[in-house]
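Before anything else, here's the structure in question.
Let's look at chain A:
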Amino acid sequence: MQLLAQDLVNGILAGGILALVALGFSLVWGIMNIINLAHGAFIMLGAYVTYQLYQSFHIDPFLSLPISFVALFVLGWLIQRYLINWVARAPILTTFLLTFGLSLLIVNLALIVWTGDTRGVTTPYSGANFTLAGVTVPWVKLYTLLTALAITGVMQLWLTRSKTGRAIRATSMDIGAAQLSGVRTANIYAIVFALSAGLGGVAGTLISLSYALTPTMGDPFLIKAFVVCVLGGLGSVQGALIGGLVYGIVEAFATQIDVTIGTQHISGSGLQDAIALVVLLIVLIVRPTGIVGKATA
Partner candidate 1 sequence: MSVQTQSQSQSSHEVALRIENVGMRFGGLWALSEVSFDVERGCVLGLIGPNGSGKTTLMNVISGVYRPTTGQVTYAGKRIASVPTHEVCHLGIARTFQVVKPFASLTVRENVAVGAMYGRYGAKRSTRASFERAQELLEVVGLARVAERPASDLTVPDRKRLEVAKALALDPDVLLLDEVMAGLNATEVDEALQLLRDVNARGVTLIVVEHLMKAIVSISTTIVVLAEGKKIAQGAPADVLASPQVIEAYLGSRWVKRQEQLKEIEAQRAHAAQVQPPDAHG
Partner candidate 2 sequence: MRRIGLGGITGSPYAFAVALVLMVLLLAIPLTHNGYIEIVFRGILMYATMAYGWNLIGGYTGYVSFGQVAFFGIGAYCSAVLSQMGVNNLFLDVLVACAVNGAFATLVGLPVLQLKGHYFAIATLGIGLAITDIIANLDALGGTSGLRVQQVDEAHFSVYYYAMWLVALAAMLATFFIARSKLGYAFVAIRENEDAAAVLGISPRRFKITAWAISGMMAGAAGAVYAPANGFLDPSIAFSADSNVFPIVMALLGGIGTVAGPFIGALILAGANELLQRYFIKIHTLFFGAMIVLVVLLLPRGLVWLFGLKGGARTWLKSLTAYKA
């Protein structure tokens, strides 16, 4: 029972991050119909920004949140404006390969700058945790979850209340009507993509507190982001949140699997990608619109 509760809590804690990762990914997918394979690279950059700030200027990771957001926002804006914009309405292969190529570029630049050595962000409070009803909760992970929830909440408010936010939602619903109402789609796309990159950067900052840093660290998050989006439905904040939490919990339990059949040892933690795929296929075939919302392919 203890173990189950621990898994559940671990799952929720991890799920918060996944939700944040998926949010940016989902916005670009839902609104621009582009799957941004460079999203993992954005996450990685956010993490390294935090790392570098901590290493060189001793800026606390939580304080570097706004910095990584702005840095990645600008990068995302530039990328969209001068590269992606040219093929915004192209078939999926084009945008896939473009973002994939960008990802290769970014990751390899990171490899050159920071080498492939594994790094970490270790603060004095990194290892601290508290115990509640027999379940161990690391403080860092709790703060991460709360921050992720806060940011998600802010995004939701902004999307529903602000003028730009409403313009964005209008564009995603009916681009023609939005344009007729005076919305400049090129600008909207730029903002959405930049925002998504910014969110990725922020997610990266939070991730750097709990995970090891390497230039390729973003890849596993990419696949999970996809599954979370499919789980939760596209383009909605609640979807990303629910999808993230659900997937976090599923993964926490699945990685506990540890059986031996004959001489073959099967461990859940080594099969994370396979688990992701199975979840993905099940959801896509059984309930393609996701748990929460409407998906637009």
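On how the list was made: all candidates are chains of the complex that A comes from, given by their letters.
Basically, a residue touches a chain if its C-beta (ideal position, glycine included) is under 8 Å from a C-beta of that chain, and two chains touch if they have at least 3 such contacts; residues count from 1.
Predicted, not measured: the structure shown is a model, and the values here were computed from it.
Chain contacts in this complex place chain A in touch with candidate 2, from the set 1 or 2. Of all the residues in chain A, the ones that touch candidate 2 in their complex are 29, 35, 83, 85-90, 92-94, 96-98, 100-105, 108-109, 112, 185-186, 189, 223, 226, 230, 263-267, 270-274, 276-278, 280-281, 284-285, 288, 297.
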